[in-house]
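Have a look at the structure that comes next, please.
Note that this complex is displayed minus one protein chain, with the remaining chains in position.
And now, chain A:
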Amino acid sequence: MMLGMAARASLRQRWRRRLATPQGQPLHQRRLFLLPTVFGLGWATLVLVLLLFGINYQNNLAYGLAFWLFAIALVALWRGWRNLHGIRVTLRSPQEVFAGGEARLGVHLQAPRARQGIQLRLGGDPVTCVIEHGEGQAQLTLPAARRGWQPLPLLRLHSDWPLGLVRVLAWVAPGDPLLVYPAPQDEASRSSRDDGEGQEERDFSGLRRYVPGDNPSRLAWKQWSRTGMLATKQFSRPPRRVLWLDYDEAPGDPERRLAWLCARVLAHHRAGDAYGLRLPGVTLTPDGGDAQRRRALRALALWRQTPEVSP
């Protein structure tokens, strides 16, 4: 019976998920797989040829070499298995990923002994990594095509160490899926860009206790001469115009609009503005700061996404 490509891929993926080790846990012996490589098969042929040499020429050194190479293959099998056994893999998700870009995932490997020649693969090209003094680092890139939740594929670890005769394989199930924000696209006017810029903090709002490192020009000398306590003057910014970023005002098709809104969110955040976001069905009250930025980007990423996967 022929299975469709997609069905086969999904079957394979599901099978591997069963075999995968959750991240952060040491690789268990039942989750390590040994596969002979092509070179391993060649090595077996070599041993056989040398053995035939020994038999046909009654040559004991040829026997000895054949047995030695065979024994070395067995030891290499064990050494290779031991090279991956017990490694803990943790994946560090990137700070933020925008659609169309690449997610840079940090991989952190920990093991009590030194490990060699570990290849890590997450869909793309493998990256080589070693573990020395208990830990190793590597960075993997993953293309992020669409906004929304993107499940991470299984991380594959393999190593041909020490001779390339046997490949030891393990899969690590990464944790949370990746949240991909829309790609910021801002070809519209930059009219409101300057709104928040150039405004100094100039309205006196009070005093607080001096902390080393405060700007000397803002020290409250009068208060010091009066009370002997060193204090710093504090100022606050003038209140901002409240901005609303509205889906209905954005140009183009829905994705385009989200991209435009994303660019606006980033620009206003940079400028220090307070802004609100209105999407059909979602409204964020105006606010500023990192938390608002995160909320807004998340809302843009997840708007009208099928919630097939979520953390």
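As a working rule, a residue touches a chain if its C-beta (ideal position, glycine included) is under 8 Å from a C-beta of that chain, and two chains touch if they have at least 3 such contacts; residues count from 1.
Convention: contacts and distances are computed from a predicted model.
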Protein name (UniProt record) of the chain left out of view, among "Ferritin-like domain-containing protein", "Cell shape-determining protein MreC", "ATP-binding cassette domain-containing protein" or "Protein-glutamine gamma-glutamyltransferase": "Protein-glutamine gamma-glutamyltransferase"
Contact with the hidden chain (one of A:Val130, A:Leu219, A:Val282 or A:Leu302): A:Val130
Full-complex contact with the absent chain, from A:Gly42, A:Gly123, A:Pro151 or A:Gly206: A:Gly42
Residue touching the undisplayed chain, where the options are A:Leu34, A:Leu69 or A:Ala183: A:Leu69
Absent-chain interface as seen on chain A, which is shown: 39, 42-43, 46, 49-50, 52-53, 55-72, 74-76, 79, 114, 116-117, 119, 125, 128, 130, 132-135, 159-164
